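Quick one: this structure, given as structure tokens, is what I'll be asking you about.
Every protein chain but one is kept in place in this view of the complex.
Which chain is which? They are A and B, in the order written, and residues in each are numbered from 1.
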Amino acid sequence: MIRDTTIGAKLWSAAVWLLTGFFILNVAGLMATVVLSSLSTRWLQSWLPAGFTTKWYISAWNEFQLGNVLTVTFEIVFVVVLLSGLVGVPAAYALARRNFPGKKLVILLFLLPLLVPPMTIGIPLATVLYQVGLGGTFWGVVFANLVPSVPFVVVVMIPFIEQIDPKIEAAAHVFGANVFQLFRYVLVPMLLPGVLAALLLVLVRTIAMFELTFLTAGPTSQTLVVALYYSVFAAGVRAVQSIDAMAVIYTVTTLVWLLIALRFVNPTQIVGRAR
Amino acid sequence: MAISIPASRPKLRQRLALRQIDGVTLLLLPALLVVVLLFVYPFAYGLLLSLRPKVGGFAANYIAFFTDPYLYNTIFATLNVSVPVTVLSLILALPIAFRVRLLKHQRLLTTILVIPITLGTVLVAEGLLNYLGPQGWFNRTLIWLGLIHSPIRLLHNYWGVFASLLITGFPFTFLMTLSYVSGVDPALERAAATLGANAGRRFWHIFLPLLVPGLAINFCLSFVQNFSVFPSAVLLGAPAGETRVIAIAAYQAAFEHYDYSMGSAIAIIMGVVQLLVVGLVLAVRNLFYRGSTTGAKG
Partner (left out) sequence: MTIASSRFDTLALQGVGRSFGPVNALHGVDLTIRRGEFVALLGPSGCGKSTTLNCIAGLLPITNGQILLDGKRIDTLPPEDRGFGMVFQNYALFPHMTVRQNIGFGLRMRGIAKDEAARRIEEAVRLVRLQGQEDKLPGQLSGGQQQRVSIARAVVIEPPLVLMDEPLSNLDAKLRLEMRAEIRRIHNALGATTIYVTHDQDEALSLADRIVVLRDGTIRQIGRPSELYEAPADIDVAEFMGFRNRIDGRSTKGENGLVRIEADGASISGKANGRIADGDAAVALFRAEDLTICPDDAGGIRATVDAVEYRGREFVGLARTKSGTVLSFTSETATEVGRDVTLSVDPGRVLVFPA
């Protein structure tokens, strides 16, 4: 790659970095605001809060029943991750290894749920779920979240499986492996890194999935992000600091998983594979 | 009585196997079932439901939508915020990606940028409510720098929504742009330089034509995200005024007026408008070279 050393190029480069810095500064600023506010006794009309306290975390925990919300959130997220893995990975394997009539249509069918706005599918889906009595329940929320996550696993896993040489499977057969042994000794070890990465991405995305959960959740099946939305929406009812404490708890839960995920995947994969 | 099968005709199983339908292909079924039951069926149900309005003929919902400015203007309100944010994100992402591709250690920057995407619009909205407020750090800094004299209004209007979409949308666009820019064979740039092209012309004649297809996809995916704007339009915008986006209209119809038929109709209109924009961009994309972006054959 060619590095330009003229003054014009240096000015341009400086401008680009300045812009990047400005963006990151604002993101950092808004996150710092949330954290500081959650720890403040009072914060009005000044650069920094008047004093610091941790009492808002206790009150947020009790007021918003965060214990329950967190339990429900993780139950939902883990069931969604498990089901999308169990259903999505075999489908991706079939699509990567077989060329059958109508394959393009099937792939389109898996792409559409990722492209259609969540509201567009969320409203009819919520209507259907309420009709069959699943609306507002735990399983209703799980089903709603499967709509984007199963296709996501399929779409992410297809290229991963395609890059594994099918001759390796042929070789295992030649050396006498039956279907179970092929699966146990060859496919699982080779697919594991990809599956792990895909599922961690599903996990992070499901924690942050707002619209579908919002439309299908009832009072007992709210995830953290929906609870946060309601409390922000009803601002004025609770102290701002209390809402911010909840926001910090949400941030921490998400970032922990994000950091774990980033050990296995590239940040660009979080935005999905571009092709 | 036994049914005799002509000897020349292979068994069904063999015929299917020839078309690559066998046990492995069947692994597809559970996922297909999920998509059909949870996506195709509700979608079809919603479509039919939208054609059976509470009052009036089968198209009454659609007629109502397109004759009531309070409803049809939501399309423009949505486009009015989603298109500028998408375009601005792309314009900012391109030069930054060109700079970042020269860095050896991109990981830190990409990690920082992925955080706002992961946290999502609800958290960003809560943060911005404070940060952009009249007493927030943003206004305070501008006053301190002497750029303004009294706080400017950035919340509960267009700019609040704009800022929140940019904060989650820009990193998304950037990370995709970076992967496209890194995908262009660096030897092409060197070749162009030895042939007398300076940095500007290398960008214009080599990079841009090779990047257009990727940027079009990038535009579509970013646009899809921004077009669905909902929580931040409610929390940071003016949900009854200039940021009454189409998602709000759909939600209100279905869950505040309990008119699921109308809600479904608006939801479907939303999907169609979005697909129209995506289709238009992809059609333009087809006019460009779309092959590999390396200088040598496979």
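Simple rule for what comes next: contacts are C-beta pairs under 8 Å (C-beta built on N, C-alpha and C of every residue); 3 or more make two chains touch, one makes a residue touch a chain.
As the structure is a computational prediction, the values presented were derived from the model and not from experiment.
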item: Of B:Q14, B:Q135, B:S182 or B:S292, the residue in touch with the unshown chain; value: B:S292
item: Listed residues B:A187, B:A240 or B:L280, member touching the removed chain; value: B:A187
item: Touching residues on chain B - with respect to the absent chain; value: 185, 187-188, 190-198, 201, 205-206, 209-210, 288-289, 291-297
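In this text, only the chains that are shown with their structure count from here on.
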item: Averaged-CA centre spacing for the pair chain B and chain A, given as whole angstrom; value: 16
item: Chain A to chain B touching residues, read off their complex; value: 1-4, 9, 12-13, 16-17, 19-20, 23-24, 26-27, 29-31, 33-34, 37, 44-47, 86-88, 90-91, 93-95, 97-101, 106, 109-110, 112-113, 115-128, 143-144, 146-147, 150-151, 154, 204, 208, 210-211, 214-215, 225, 228-229, 232-233, 235, 240, 243-244, 247, 250-251, 254-255, 258, 262, 266-268, 270-272, 274-275
item: Residues of chain B that touch chain A when the two form their complex; value: 19-22, 24-28, 30-32, 34-35, 38-43, 45-47, 49, 92, 95-96, 98-99, 101-102, 107, 109-131, 135-138, 140, 167, 170-172, 175-176, 178-180, 186, 189-190, 193, 199, 214, 217-218, 221, 224, 227-228, 230-231, 234-235, 246-247, 250-251, 254-255, 260, 263-264, 266-268, 270-271, 274-275, 278
